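All protein chains but one are shown at their positions in the complex.
And now, chain A:
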């Protein structure tokens, strides 16, 4: 790409077929610039999660090129995916522990990340003692602590109740504004994608492909009240129309 913007993630002509014969993704072109937050919405089974597994390197594409120039990625799973026998601190420090970092360093980094998600004071608790929203904060902190250039979010707030979910969206975009990572955020929710992202990508199913893209011009950090502005509703309306167009 000749643009001045450094790329954090790029998909070029990516196809993914499974052994069962289904085509999960077909001809996907997707670029996420450094410091850009891209939301991906689409119906169930459109290959959103496959997109993320390919971007993280957990699965390999059948054809096409995927590159992550920054190397490491932070991955935030659908569920908090915490190890129930480890304390909050030790869960957050896990990636650094597996990377063989010295204990003092990883604890310091983990504490930084725990403070960033607003969980200081809870670092000694076990995941079972926390609420769903707090567990998701721990999961966020764990991804944050390695300070990767690219974050992949696999519908992380899908299992949370509405109030917690809205609050987590606000927290996440505050952290995004503070740290300036690049993000690819998968979700079912149009409002969630529009609220968080600089750009929203609409996918359709069978085969999974990108059918539309929308710029979201609002500057970060965004106030919670943005969700109720007419401009916001207009974009959300356009995105969901593109999503519905797919269904017919």
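As a convention for this text, a contact is a pair of C-beta atoms (placed from the backbone, for glycine too) under 8 Å apart; a residue touches a chain by one contact, two chains touch by 3 or more; residues count from 1.
The criterion applied here is as follows: contacts and distances are computed from a predicted model.
Name of the non-displayed chain as stated in its UniProt record, restricted to "Cation:proton antiporter", "Ferredoxin reductase", "ABC transporter permease" or "Sensor histidine kinase MtrB": "ABC transporter permease". Interface with the hidden chain, as seen from chain A, comprises residues 56-58, 73, 75, 77-81, 83-85, 94-95, 97-99, 118, 126-128, 132, 158-160, 162-163, 165-167, 188-192, 224-225, 227-228, 230, 232-233, 236-237, 240, 243.
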